[in-house]
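Every protein chain but one is kept in place in this view of the complex.
Right, chain A next:
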Amino acid sequence: MASAPGPERDLRLLAGCLPLYPPPPPTVGLLSMEQQETYLELYLDQCAAQDDLTPPRSPLFNPVVPYGMYILNASNPDTAFNSNPEVKETSGDFSSVDLSFLPDEVTQENKDQPVISSRHETEENSESQSPQSRLPSPSEQDIGLGLNSSSLSNSHSQLHPGDTDSVQPSPEKPNSDSLSLAPITPMTPMTPVSECCGIVPQLQNIVSTVNLACKLDLKKIALHAKNAEYNPKRFAAVIMRIREPRTTALIFSSGKMVCTGAKSEEQSRLAARKYARVVQKLGFPARFLDFKIQNMVGSCDVRFPIRLEGLVLTHQQFSSYEPELFPGLIYRMVKPRIVLLIFVSGKVVLTGAKERSEIYEAFENIYPILKGFKKA
């Protein structure tokens, strides 16, 4: 860090009065475990004022992981700390930023850091609704980033010879720099973060399949199991229902099973296990292979009426609206591949997702578009 005193000094002036970190560690070689812990604790103590969360769990102390930690502590602590307020303002831009340069382990571990994700949340929630508020921030961001990137590149070249590949592109992407400096932002937040008003789509139905991996005698199952119906002339599967979680299952003689009606992934898995247990108790050597969620349906309400005629005109290639056929507009989003049913009342149904994050992402994509067609 001795090689970049200039920008740090300027930053100190800019930063105003900030608490000083302990002096930067030796730049050559990796930090020892104790030193890592110390810096981690210190950093977390500073965050403790904002969040009342426990420090991250042990996976963090994996030497590969605290990429961001190294950067935070190794570079000028003022720089690190100063970047945070800037990051807060630019947090809204994260969706457009390419995070691919971050190594995979980091992004995965990031998910385990509740500290980081909650900070991300508070940043998002405190953001004001109008996009104009973000305009002043890029200028601040540029100042901070210009300095950050220089100190970053210095620290990077010394600390992480192995990571230079990932580091090299960072000066070209100032946005990414701010992210790497920042407490690492998770690529898929653990908790849903909505753009504004805190509207979060609720999951309504989950369809999953599992392979019980044994041939089943449907007649025997239908006779001995409670809440089972079997009509071989109509359909070649047993329809079984359980009350908790309230779900329905279609069990086929090949051993494959479809489970519908659950309201969360865990519930769907639990219900599927319960059905498998029932089959097991009836004497079949049922296993639980290849549990996979096939479809997730979510719904929410934007709470204002939407002018669908305008939407179908401007987004022709994605939407179809035939009110004589169906009262809602069918919007086929390409990324993520989700189908949305948008109604005049403001209710939105999202379907076709394989993961929860796809639903949240799709809603975040559509919300600004819908606001543009708000019917006063």
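By our rule, a residue touches a chain if its C-beta (ideal position, glycine included) is under 8 Å from a C-beta of that chain, and two chains touch if they have at least 3 such contacts; residues count from 1.
Basically, contacts and distances are computed from a predicted model.
S.K.: Could you check which of "Trafficking protein particle complex subunit 6B", "Transcription initiation factor IIA subunit 2", "Cornichon" or "SPT3 homolog, SAGA and STAGA complex component" matches the UniProt name for the chain that's left out?
M.R.: The chain we cannot see is, by its UniProt record, "SPT3 homolog, SAGA and STAGA complex component".
S.K.: Could you tell which one of A:199, A:213, A:270 or A:341 touches the chain left off the display?
M.R.: Result: among the candidates, A:341 touches the missing chain.
S.K.: Touch as defined at the start, partner being the missing chain; which of A:198, A:323 or A:368 qualifies?
M.R.: Of all options in A:198, A:323 or A:368, contact with the hidden chain holds for A:323.
S.K.: Given the contact definition stated above, which residue among A:248, A:264 or A:280 touches the chain not shown here?
M.R.: Among A:248, A:264 or A:280, only A:248 touches the chain that is not shown.
S.K.: Extract the touching residues of chain A with respect to the undisplayed chain.
M.R.: So the residues of chain A touching the unseen chain are 204-205, 207, 234-235, 237, 239, 248, 250, 260-261, 295, 297, 305, 307-310, 312-313, 320, 322-327, 330, 339, 341, 344, 349, 351-352, 375-376.
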